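Complex shown without one protein chain; remaining protein chains in place.
The letters A and B name the chains in turn, as written, and every chain counts its residues from 1.
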Amino acid sequence: MTRHVLARVDDFTDREVRRIEAGGKPLCVAQVDGRFYALIDRCPHGGAPLSGGRLTGTVESDGPGHYRLCRRDEMLKCPWHGWEFDLATGQSWSDPKATRTRAFAPSTVEGGDLVKGPYVAETVPVEVDGNYVVVDLP
Amino acid sequence: MTDMLTIDADFHLPQAGVSDLLPYLDDYWRMQVVDRELPSMPFRLSSYPANAPHARNTAFEGLDVPGALDRFGVSVAVCSMLHGVAGLHNPDMRAALLSAVNDLVARDWLDADTRLRGSIYISGEDPEAAVAEIERLAGDDRFVQVLMLAMQDLPHGARRYWPIYEAAQRHGLAVAIHAGALYRNPPSVSGWPSYQYEDYVIQSQAFENILVSFLGEGVFARFPDLKVVFLESGFGWLPTTLWRMDKTWRGTRQEVPWLDRPPSQITAGRVFLSLQPVDMPGPDEVAQVVKHVGSTDMLLFSTDYPHRQFDGDDPMPAGFPDAALPAIRAGNALRAYPRLGRDPALAARVDFLEVTP
Partner (left out) sequence: MNQMLREKEGKTRLRIVDCDIHPAQRTPQALYPYLEKRWVDHLETFGPFIRQALVGQLSYPRMTANGMRVDAKPEDGPAGSSLAMLREQHLDRLDIETGHLVALGRGGMEERNPDLSAAMSRAVNDWQLAEWVEPEPRLRAGLVIPQDNPEAAVAEIERRAGDARFCQVVMSTRPNETLGARKYWPIYRAIEAAGLPLCLHPAGYSSGKPSTGTGWPSFYFQEHYTFVPGTEALVTSLVIEGVFEAFPKLKVAIIEGGFSWAPALGWRMDKHFDTFHAEVPHLTRKPSEYMREHFWWATQPMEEPKNGRHIEDIIDWIGWDRILYSSDYPHWDYDDPNHIFKFPLSPERREAVFGGNARKLYGYA
């Protein structure tokens, strides 16, 4: 494993999404509320660079005409086809109903609890080491 | 064939003349109908000109209603009289004449042949009148569905129709949409075709939009027990429409979050389609469509008496797995029509139907 420095922590503004190459791998790095996330920067569905996408949440509903925005900025919307990926797990989101009771407690949601979408974006563990955002890559 | 329970989802009664409706009208409407000479008018929907080849099937030649039921071994037929009065614009005249048609069907047909089940024929253009008609007739268990035409002035999922769906769901009535147009809109986005052949072909394209409308507007979420039946829609288009819905949904879910599963899963068990017309040319194509949908659970046997939809003598085309035939012939209809599903006489005959492929 080699530790790669991606950026200085204070280089990132809140809710910034940026493409950073490390060890020859393009990464999509996002910072939300001080927490950093990294995904391999290629949508597993259509090949888009995910770093071109926007942060989003999940929208839940009790029925037609009813909308509730949940998990705001915990998802990344692919810049092309608009599929949403969970920043923490890389899981494509296909069944919000299965997660309704957990919608306000994202830290307890694990990939295995979801009815999964057909694709998973590859996640990379990312750490803050002092003033730097780092990843360990083989 | 005759020992097997067979439910015909699309069976048409000969259209009554307006003079035949007079006994079912009150004094005012009887006077109006006579003074305005409505009995001299044919009131035929332009989709089915009486002598046009698609309106006649040689397989039915010489067969009256009971004769057709006998001929095809039909145990129960969900029948309809697609009367042209639905095309009127005057909402009160239209409602009075639709009620008269429904009453005539009950007395002249449902009373006469116990194999027949009725449709509460309404116009979606006036939901208040439609709900009143449903409430008026819902006590008669022989009516098993509410019936509208495919091309109205708004797509069928629109909120304006929801009181109709609420009443249908509450009374255990399916909502059936039959091919045909009220001519409130051109049948395609680009206007009016020149030929009846073309008009006939694009009827199934209207059903694609109708299915998408029911999904997008959230009717299945809002009315969790509602069953929808498409009559004479064809079903060759179904797999690719579902594929596209599932794909579009992934990119547009935030707009329609009540679609909480892929659309193809939401429609399963909620939407049923009559067998005729089978548009596929042969058994290989029938089998391919079944493979692409992944199920035959949505198909309802139909003869479409007396219209021309099938060649030869048998409405059931080759190409379905043998194991699926009993369900197509009757079992699926018991799920599509809540009132048939809870009919004890039918229930007694369906134990063997629980095996579906």
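Note that a contact is a pair of C-beta atoms (placed from the backbone, for glycine too) under 8 Å apart; a residue touches a chain by one contact, two chains touch by 3 or more.
On a predicted model such as this, the values are computed, not experimentally measured, just so you know.
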| item | value |
| --- | --- |
| Sole contact to the chain not displayed, among A:G46, A:G63 or A:P125 | A:G46 |
| Listed residues B:G87, B:G118, B:P277 or B:P326, member touching the removed chain | B:P277 |
| Residue among B:R107, B:R184 or B:R342 touching the omitted chain | B:R184 |
| Where the unshown chain meets chain A, residue by residue | 45-49, 52-54, 77, 79-82 |
| Residues from chain B at the interface with the omitted partner, ascending | 53-54, 150-158, 181, 184-198, 200-202, 204-206, 208-210, 212-213, 215-217, 234, 236-237, 239-241, 243-249, 251-252, 254-256, 259, 277-281, 285, 288-289, 291-292, 308 |
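Assume only the chains that are shown with their structure count from here on.
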| item | value |
| --- | --- |
| Of all residues in chain A, those that touch chain B in their complex | 56, 59-61, 63-68, 81-84, 94-97, 117 |
| Of chain B, residues touching chain A in the complex | 159, 217-219, 221-222, 250-254, 257-258, 260-262 |
